[in-house]
Each structure stands twice: as structure tokens, then as C-alpha cells.
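Excerpt of the complex: some chains, original placement.
Naming follows writing order (A and B), and every chain is counted from residue 1.
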Amino acid sequence: MEVSSYQTPSKTIVNCVAYLNGRRKADVPLSQVHELLKENNQFVWIGLHEPSEEVLEQVQREFGLHDLAVEDAHNAHQRPKVEMYEDSIFVVLRTAQINKEHHIEFGETHFFVGANYIVTVRHGASVSYADVRSRCESAPQMLSKGQGFALYAVMDFIVDQYYPVVHQMELELESIEDKIFREKPSRETTEQIYQLKRELLEVKRAVSPLVDVCNRLMRFDIKTISEDIRPYFRDVYDHVVRINEMVENTRELLNTALEANFSLISISQNDVSKKFAGWAAIFAVPTMVAGFYGMNFKFIPETEWPYGFYAVLLATIGLCILIYYLFKRSGWL
Amino acid sequence: MEVSSYQTPSKTIVNCVAYLNGRRKADVPLSQVHELLKENNQFVWIGLHEPSEEVLEQVQREFGLHDLAVEDAHNAHQRPKVEMYEDSIFVVLRTAQINKEHHIEFGETHFFVGANYIVTVRHGASVSYADVRSRCESAPQMLSKGQGFALYAVMDFIVDQYYPVVHQMELELESIEDKIFREKPSRETTEQIYQLKRELLEVKRAVSPLVDVCNRLMRFDIKTISEDIRPYFRDVYDHVVRINEMVENTRELLNTALEANFSLISISQNDVSKKFAGWAAIFAVPTMVAGFYGMNFKFIPETEWPYGFYAVLLATIGLCILIYYLFKRSGWL
């Protein structure tokens, strides 16, 4: 599980659709959006994917966006935030997903939301929002609440994508726990803990600013979002807080795991020392016995016996077995 | 002590009773609730247990609940919170109890409280609230304060259920302390510390948002709860803060226990090393003596003596005993 960088772009303008009373009216070319917006009760939902500078400039002209927001949307290395301008808001979210190699891939999605338009700008690894759009279209009574609901729908989708990411990290923590408490301490486990910590911090950095973003969207009086959408942002807020808690929990457990791992390394060290001491004692016995019978005294008992050698050998082996048994019982071996 | 998942459901609508001036009036079918509520001075208390989608929809129609709240009540994986809607509030609490195998089981209870109704929705492991209800019914002067008192009674009951849970964790900490300071360091103790930490975090996650929930219930001006109920929520608040403190305390002690455990592992390691060094020294003596008498010199003293071997043997053993005694006195053995 590693964190990989942004991927290659495909086509720039994914979608540009006008909605009337929550129902899809027509696909429109970007250049005709301006005329459309003169009519009441409708809004335009434009989906861009890693747009070129030209496209962004066109969008900017069309909706009168602020230079700084457009610059941000082009650079795409922002932290999640919401910026209120006079007649529009600019929202930045980070997206996360797990790719086929079980790595976490991050992306970014930016939103421009005005009186009668919403523009989503996808950067880096992220699923297309076509599904979200069609789900919205299948509930016209909701979508009739305007571009605010579209913003909610995509945000909700993005935040929900964090559940599998966090879940995978929780699984990885469990696998680390297993290794710590069931297997021998190893360099690999320590490195795995470190790498998981790295990932956690990365995800935390993406998720924790969302608490503030949702808070502002649900509390502040924003003209471009109709009031009955706010409870929906409270819902997103709840999810974000829960994901944050899961990340925080995993982090605290990971820290404890690191310390527990360390304790177990020391216990294991203790075991090695004790085992070694035990065996050294067992080995010391025959060496000592042999030493004594090797002394050059004129008279040493048993040495005259025909089977003295064997007797001593057997006695020594017996003694060793006895010591082994005693050590085993007292936990030294 | 492990954390187990939600259990099997029983029947859905546990109870649906109308109260007039705090006194039980009649069991009513859910479908007739609407008519009843037209009369003054009475409210309906409905108890659901893991309701089907149909039942929830019926309740939603009956009381005009918000989609998102009902969705939450169905999904049942929320964090504790209170949500204020125009004419109702939605409260989510997590319940905890210790089952027969001494494991902590978590559940969830949701409340819809409106002008003249309260709906409790139980999910997962949780005791029935029949006892709470009958206790309330035996104090009609309190229950006459309306559905707010019923909300308080159930919340108080849920929060009180955390005391035995936290108490069991405190006992477990004491058993861990005993193991750390009285027994030898072991892998099991370290793992037990880790598992207790996991449980603590789980309980903390269930309890700590309650501080905010109680705060809102006791401070905000909520139409559906009569004002003289507020001191009661302050009472619940006090309990929640106390449980939080107990959890926090246990957590801090547990962290210190982990470090103390670690220190004692090292001291134990030290003891092993010293013991080993001491015995190695004792063993080294006879090996050295034997080596010297094993040298092939033409003339070695004592070797000619008839009992030289025994003399040397005894002298060596005596020397070993002396060293043993000296080491014992200086704390190396």
C-alpha cells in the first residue's frame, strides 16, 4: 500500500448540461451557457477533467470567477477549503481511492458554485462523477433544489470514498497486530508500522480540513445554496467527523502498537538471554567434569575402572538432562 | 473482554402507548396515532426495536420526519449526536453493556422527539427500555412534563449503563498492574494492555460526543422539551463528564503502565544478565583449576598426594561456595 501521484488526463470537458426544475434539459456547448442562464429556474452543471488553461479561461469569462480561484483550480495542489466570493463560492476537496495494487491514490476536485451554475474540476486519480450525476437526475425533486444539491451529491460521494480507504488501513493495523503478538519481532513489522503512520498522516491531512469546510457550508448564510440543502451538509459533516475519528483512533492504536512491539522485542531479547544462559550452564557441566578427570593426579578415582569412561560419560549426560529438566520447569529454557 | 457486534432482532414495535397528563391512557396501533395527537395535554411514546423499512416509513409519515434522520435511524452506524429540525429533534446515542462472556457489546438508540411524541429506536445489543417506561409511569407527576422527561429517563438509563462497563475496565487495569508489578514480564501482559487500550478508545468514542449532546439539550432553547426538564439534562451531563474522566484517567494510567512494564522488562533483563555473569564466574573457577592441574609439567604439587584429587576437588568446591556467597551478598545472584 503506497501513495502514488496523479495520473494522465483524458478529455477535458466531460459534461455540460442544463437543468430546468431539476430535470435534464439539454447538453449545451460551453460557449452558449451564457444565453441559457438568462432564463429562470434552471442551472448548468459542467464537469471538467484536468482542463487546459484555455478552457478554464473560458469558464472564468463565462461566470466572472476570481483570478485567484481559477489559478488554484489550475495548479491543483491545494488543501481542502471553501472560499466565499461575492456571488460565488469555491470549494476544494481531496479525493482518495484504492487502486488495483492496493495503493492509495489521491486526487483533487474543485467546485465553482454560483447563482445558477456549478462547475466541477477533477484532477488526478478520481472516479468520474457520471454516476453521481445520473443518480441526481433520477431524483428530480431533489435536483430541483438547485446547484447546491449537486454540490452536496458530489461531496457526499467523495467523502464516502474515504470509508474503504480508512477500512483498508484498519485492516492493515490488524495484520500488524497479528504480526506483533503472534510472530517474532522483525524489521519488516517496524517498517510497516512506520509506513502505515505515513499513510494515516496523508489521509488525515486530506480529511481533517473537511470538518471546517462542511461546518461553513452548513452554518454560513450562502446565497448560492438554497436553505433546505443545509441539513444535507450536516450529513456530510457527520461522515467527515466519523472518518476523522476512525483515522485518529487508528493513529493512537498504531502508536500503542509501536510501543507494544518494542516491549515484545525486549521480552524476546530477555528470552534469548535466558535460553543462552540456560544452555551455557548445561554445556559447562561436562566441560568441568572432563576437566577434573583430565587432571594429572597420580590417583584419580574411577580412572582404573574398566568402564569408568562410560560411567562418567553417562553420569555427565544424566546430570545435563537433569539440569535441562530443572531449567525447563523454572522457565529458563 | 472483547467487543462483539450487533445481535439478532426480535419484534419490531415493542410498545406504542398514549399518555394523558403523565398517566398511561391506552396502547394504540401506530396507524391511529395521528388522530390521538389532535387532543391536548397528551403524548405518544413509541418503542421500536430494529424496525423494518416499512415501519420506519409509517412513523415518518405519521410525524413528518426528515428523510436524512430516518435514513440514519435505519442504517444505525452513527456517532452520538443531536440534530435540531424545525419541529422535532433527532438524538443518537450509543449503548454499551457487558454480556455473559464479560465482553463489551455496543448498540445504538435513536430518538425522535416532537411536540407530542417520542419514538425510541433500538439497534444492536441493548436492554429493553420497558423497565424505564414502567418506572416513569410510576411517577406520573414527572411524566406529565411531557416527552422531554421520557427522553431524559432513557438517556439517564443508557448513560448509567456505562458505569459497570468502565468499572470492569478499571478492574482489568488493576489486574494488569498486579501482573506487571508482581509477576514476570510476559507477552500476555503486553497484549492485554493493548487490548484494553483498544476497548478504552471504543468506549471513549461512544461517550465523549455525549458531552456535546447533553450540553445542547440543556442549553439550547428547544421547543419540544419543556424548560423545567433542563436541570435533568445537566444531571446526565454530569454523569457523562464523570464517565469521560474515568475513561481518560484509565487511559493515562494504562500508558504509564505500558512504560512501567517496559522498565520492568529491562530490569528483569538486567537481573538475567547479572545472574548469568555470576554463575559464569563460579563455573569458571573449577574449569581453571582443573586446567592447571591438567598441565603436563613434570612436577606439579599435590599430584603425588594419595588424596590430592579429593583435596583439590574439595578446595575448588569450597572456593565456588565462597564466591557464591560473596555474589549473593553483593546482589549479583
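Note that in this section contacts are C-beta pairs under 8 Å (C-beta built on N, C-alpha and C of every residue); 3 or more make two chains touch, one makes a residue touch a chain.
These numbers come from a predicted model, not from an experiment.
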We see 2 chains here; how many are in the full complex?
-> 5
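Note that in this section only the chains that are shown with their structure count from here on.
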Superposing the Cα trace of chain A on that of its twin chain B calls for a rotation in degrees, to the nearest 5, of 70
Just give me the whole-number Å value for how far the CA centre of chain A lies from that of chain B.
-> 26
Chain B residues touching chain A - in the complex, by the definition given at the top | 66, 68, 72, 78-79, 81, 83, 85, 184-187, 190-191, 193-194, 197-198, 201, 205, 258-259, 261-262, 265-266, 268-269, 272-273, 275-276, 279-280, 283, 286-287, 290-291, 293-296, 300, 302-309, 312-313
What residues of chain A sit close enough to touch chain B in their complex?
-> 177, 181, 231-232, 234-235, 238, 241-242, 245, 249, 252-253, 256-257, 259-260, 262-264, 266-267, 269-270, 273-274, 276-277, 280-281, 284, 287-288, 291-292, 294-301, 331
